[in-house]
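The other protein chains are all here in position, but one chain of the complex has been omitted.
As written, the chains take the letters A and B, and residue 1 is the first residue of each chain.
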Amino acid sequence: MRKKLTACAFALTLCLSALIAAGCGGDSNTSTTGAGSSETTAAASTADEGFYFELEGQKLTPGMAQDDMISAIGETDNVFSAPSCAGQGTDYTYTYGSVEIVTVPNADGVNEISTIALRDDLTSTPEGVSLYMTTADMTAAYGEDYTQSGNAYTYVKGNVKLSFIIENDEITSIEYSLATA
Amino acid sequence: MSITSYSFLLFAGVLFILYYLIPRRFQWILLLIASYVFYCFSGVRYLGYILATTVFSYIVSMKIWDLKRRQDARLKLKKDEFSREEKKAYKASVKKKQKAWLVAALLFNFGILGIIKYGNFIVSNVGSLFGASGDDLFFHLALPLGISFYTFQTMGYLIDLYRGEYEPERNFFKFALFVSYFPQLIQGPISRFGSLSKDLYTGHAFDGRQVASGLQRMLYGYFKKMVIADRIITGLTTISGDPATYSGTFVLVGMIFYAIDLYMDFSGGIDIVIGLSQALGITLPENFKRPYFSKSLKDYWHRWHISLCNWFKDYLFYPISTSPAMLARAKKMKAAGHEGLSRRFTVYTATMVVWLSTGIWHGASWNFVVWGLLNGFFLLLSQELEPAYRRFYERFPRLEKNALWNAFRIVRTFLFVSLLCMFDYYDSVSTVIRSFIGMFSSFRLSVFWDGSLLAIGLTAADYWILLVSLILVFVVSWFQEKGRSVRSLIAARALPVRVIAWYGLFLIVILFGAYGIGYDATQFIYNQF
Partner (left out) sequence: MKAKKILSVVVVTVFVIGTLYLLQRLVMPKYMDDVVEGNFIAEYYNEEKDHDVIFLGDCEVYENFSPLVLWEEYGINSYIRGSAQQLVSQSYYILEDTLRYETPDVVVFSVLAVPYNEAPRESYNRMTLDGMRWSLSKVNAIRDSMTEEESFLDYVFPLLRYHSRITELTADDFTYLFHRDLVSHNGYYMRVDSLPAENVPEGRPLGDYTIDAAQMEYLDKIRTLCEEKGIQLVLVKAPSLYPYWYDEWDAQITEYAEEHDLLYVNLLAQADEAGLDFQTDTYDGGLHLNLSGAEKLSRYFGAILQDHCGLESRRGEEALEAAWQEKTVWYEEDKARQEAEIAAGE
């Protein structure tokens, strides 16, 4: 009898310690597990923090699936489809008023937004910059942390690249694209 | 350099040819060079770690040996002068010095391992206790190749040396080869110096049979790894990556997939490593003995990752359970009338320490800690239930030999082990518990025929390939379990049969292996352990 009691007590203690360990781990785990998972969580969280464009109150970002985009902002009549040579998928250019959105097939053959471009000054970025504004307007909204190549000024946030082209101190192009591309 | 890459095959091929072309006395030097070249492929910046372990461990091994040598000389010299007590005291003082060196080496090497492998885990957990966010405290150190394997192997060597089990290797470069022998760096096994050193340092003449047998074993390893493990992992990652969608029956499917994947990947890799070594005339210890034929958890741990389990048994379990402090405490308990407790105290403590360490060895996360503790707990529990089992078998004596009953025990153990393994592939302990509950609460048998299984990244053809391959592995394992070697059985047949068997397996790997563009080349699960 006594033996059994001892065994039970021991078993219970072990169970409890395991559960306590489990309880401790449960909450903190997602942020603290080793190298393996930290990379993925980092990628996922930065995707949320990257630049985005707003159309009809919906957030659009490069990398978003074309289907998700259409269900968010609806269809448009102005679509241009460019089938790649030899049946390797089709690029689409959707024009919604002042905004041009290009989708291209990803590695799995699913179309995703590759670029969002502003075509005129009837619309602006969520930070309030539109075409034909000046360099000062751009830096006032996005700061000085850009890289310059030719006339292009590029800001990167998360996995999204926001590029302005400035000619004669006038913004002539605003484009969102994937930073990895 | 992944073991399934073209570059590895090229590397191994060139080494193999050179190995048998050069004079035999230089073979070990070639192996040393090859091992370091191999290590450099994983990143030259990691070279410092293995060199530090090699140099420091070498110094300590020499110190321990030197102390012993001087002790022996002095004892011989003062044979007549020393009284028995003096002799004992002197020996104890030398042992103390040796121990100091050993402890220094253990601290140094396990320190490196600890900082690199567990620094993140410790710092972020301690940090979160004080309310700091994990991200601020993160410091990223990539794991050098095989650090756990070579650290454990080298520390085992030093402990054996301290125990006086053998003389140390005095040639630094030969010692360096023992630490770095490249096939083991990939994923073990963890060898003992006594058995490995002879094979490593002596020359080997080309032996056609040995070479053929080694290559055949490699091929079988590639088959297990590339055709089965690398295929099934697609389905597994779909399930484990999205536990919210893949709940209920999928949890069971994922559990079985993981068990298959882990065994095929790990034991397949070991087959490649052992086979390659065999082709070079070097015998490595076996690491698996058909673990999924185990009839109990205890049995399983005698058949799975054997070299690691032995390491923990020899260098952790016994030292703890037989340490004077533990024995003294147990004695005290006995004196106080707690006989049962006293009997269990040492074994239980040692077991739990071993399993906590085994858990941590597998990875720096709470998942593995819980996994290790659960294993220890259930092993002890079954030990406690031993008398009950005995009575049960006394009552039903024929059951023990009953095939059906034993099949039930095998399936039960397999499912149980697979269940514990859920901690390996779900991202947190809470997910495991949620998924485990969901497996029963929302079990749908229809998953097996409504096409859901074709939506997790595996096609009908994949399932057929898996099924046939698993049957093949099962048959081979069955033969091995009966003590027969399939390789010898085939070798005894006529040439056409041999050609068809091995070339057939080769074609299966080439055609049905999940490699190349279109398949994500997955790393060995045990690579960075």
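Just a few scattered comments:
Rule of thumb we're sticking to: contacts are C-beta pairs under 8 Å (C-beta built on N, C-alpha and C of every residue); 3 or more make two chains touch, one makes a residue touch a chain.
Worth saying up front: this structure is predicted, and the values here are computed from it rather than measured.
When you scan A:65, A:141 or A:165 for touch with the missing chain, the hit is A:165.
Residues 78-88, 93, 95, 100, 115, 117, 149-154, 163, 165, 167, 172-173, 175 are the ones on subunit A that touch the missing chain. Think of the hidden chain as still there; on subunit B it touches residues 6, 459, 461-462, 465, 495, 499, 503, 507, 510-519.
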